[in-house]
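Every protein chain but one is kept in place in this view of the complex.
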Amino acid sequence: MPGALTLGEIVARLGGRLAGDPATVIRQVGSLDKAGDGQISFLSGKKNVSKLAATRAAAVILAAENEKRTRLPRIVCEAPYAYFARVSQLFNPVATQAPGIHASAVVSEKAVLGERVSIGAGCVVGEGVAIGDDSCLYPRVVVYPGCSLGRRVIVHSGAVIGADGFGIAPEAGRWVKIPQIGAVRIGDDVEIGANTTIDRGALDDTVLEEGVKLDNLVQIAHNVRVGAHTAIAGCAGVAGSADIGGHCTIGGAAVILGHLKIADHVHISAGTLISRSILKPGTYTGIYPFDEHASWTRSAASLRRKGKRDG
Amino acid sequence: MPGALTLGEIVARLGGRLAGDPATVIRQVGSLDKAGDGQISFLSGKKNVSKLAATRAAAVILAAENEKRTRLPRIVCEAPYAYFARVSQLFNPVATQAPGIHASAVVSEKAVLGERVSIGAGCVVGEGVAIGDDSCLYPRVVVYPGCSLGRRVIVHSGAVIGADGFGIAPEAGRWVKIPQIGAVRIGDDVEIGANTTIDRGALDDTVLEEGVKLDNLVQIAHNVRVGAHTAIAGCAGVAGSADIGGHCTIGGAAVILGHLKIADHVHISAGTLISRSILKPGTYTGIYPFDEHASWTRSAASLRRKGKRDG
Partner (left out) sequence: MPGALTLGEIVARLGGRLAGDPATVIRQVGSLDKAGDGQISFLSGKKNVSKLAATRAAAVILAAENEKRTRLPRIVCEAPYAYFARVSQLFNPVATQAPGIHASAVVSEKAVLGERVSIGAGCVVGEGVAIGDDSCLYPRVVVYPGCSLGRRVIVHSGAVIGADGFGIAPEAGRWVKIPQIGAVRIGDDVEIGANTTIDRGALDDTVLEEGVKLDNLVQIAHNVRVGAHTAIAGCAGVAGSADIGGHCTIGGAAVILGHLKIADHVHISAGTLISRSILKPGTYTGIYPFDEHASWTRSAASLRRKGKRDG
């Protein structure tokens, strides 16, 4: 990883159009607020336009429409946020843990690990697990037996992959446990957040396709499929056998009930509970609008009356 | 565990009525979609009737009302799903981890473990903990000092039993911590999902009665009681001192506020927040109906106006 690059070198590597001195030296990325000498920042959308004038960054990445707003050395491109991500990757590792198996990790002799895999302290990797090249498990990840992870997968601390799904059948007032004999299959380039849980399948497998990104404290139940390049934010839950398409975004604390089908390119707002299948791309929302407590009391009472009256 | 059983042998063990060749050999269970030679599947309710015609399973478990829908060898019974669970248990262990204490587990010398207990890698079991016969802690479970687990309890990875409850008292703009001196008592046949947390009591104990089933990422606060055979799905939260009856089901991401009383046989829908006690059995729901974003914007604005206007 280079200690420094000139703007000219960055553009040579990543494309975009350069305005200003190509010899400007960049050593790190930073926010418009805090960046200083040797740091490059970015402007995406209009929200932070006011910060642009005041920034002390050495250079900035922005879209053509904002180009005239600054005299700083700048890189003009179509997707400044993604470009900024690429620049940051030039200076910073994507996974910060070195390859190798930490002495305190417990890895089954019957697990198959690819090249340059990193297994952090206190991880537990079960029998028959397969982990692809360049994947990184941060400390204290558990992968239950029989699960597989693709290449370049990143799993953050505390995540649990392959615990039993919640499979119980009622019988005379008690619950009978259904052995969970499927596994979890995770594709390439998936990232899984801290303390997220992904259950093994009841019969068939639970599947996360390539490029899926899960934030922290997400629950993926048994036999769910999450399609390629779908991103799910923190505290969201997906119930059993839900089939979620590719290129979706699911907001924080959203819930998707079981056995539903969600099409590709569906966007679900934070805090929304999805109770039936969605077959058409678009943005879907269901949030009670918050208000001062007294106002809420009235609107809720009105709603409750509707439930009684219209029956 | 047998490698194979005939349908006749299964019915001899578990009951039900057999139709078709009793010599049909079964080696494993499977879904209607994927089951093949040597596998038995099941049909529960009407949802998967269409899959029945196409299945390549060797046999199927179903209710009398569906018996005529197939010519496959079949077991006819009243609760096909529970029967299927029982059959699966014949071929598959309920807990897959062998008895014994993993070398990397940290178990207090002052903990008392029953017969055939299994303690996985990286578990931490504190002083004075009691764990009953045939219980299984998967890797990386923590049981704080003084807590007790019954027999045949299964705890999945990352669960934390007995951490301090959220006991803080306001005093001149700061919080004073209230020592949490109760413990957690867990009955027989309880199952606890991955990364679920169950807090110790503030003064008295937090109690999970026998047969309670908790999914992943469930939060049980201090001094809660969960009655026998109640099941709580993923991401649900129960606040302090709530008293939940037996034979309840609580849907995913539901929330039960503190100090409430929930009767036996209450069913709470996913995503529902319970803000007052429920003394009558039944099903209770409170979910904002999701819609396309523009429609939601209008319904939410209408509701907000109600809050202002009716005041």
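In this document, chain identifiers A and B correspond to the written order of the chains, with residue numbering beginning at 1 in each.
The rule is short, and it goes like this: a residue touches a chain if its C-beta (ideal position, glycine included) is under 8 Å from a C-beta of that chain, and two chains touch if they have at least 3 such contacts.
Model, not experiment: these values are computed from the prediction.
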Which residue of A:R151, A:R185, A:R200 or A:K213 touches the chain not shown here: A:K213
Residue in contact with the excluded chain [from A:C235, A:A263 or A:I278]: A:C235
Residue among A:N195, A:N223 or A:S241 that touches the chain left out of view: A:N195
Residues from chain B at the interface with the omitted partner, ascending: 104, 106, 122, 124, 140, 142, 144-145, 158, 160, 163-164, 166-171, 173-179, 181, 195, 197, 199, 203-204, 217, 219, 221, 235, 237, 239, 253, 255, 257, 259, 268-269, 272-275, 282-289, 291, 294-299, 301-303
Interface residues of chain A (partner: the chain not displayed): 28-31, 33-34, 47, 79, 81-82, 84-86, 88-89, 91-94, 96, 102, 104, 120-122, 138-140, 154, 156-158, 191, 193-195, 211, 213, 215-217, 229, 231, 233-235, 247, 252-253, 270-271, 287-293, 296-297, 300-301, 303-304, 306-311
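Note that only the chains that are shown with their structure count from here on.
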Inter-copy rotation, chain A to chain B, in degrees (Cα atoms; steps of 5): 120
Centre distance in Å when chain A and chain B are each reduced to the mean of their C-alpha atoms: 26
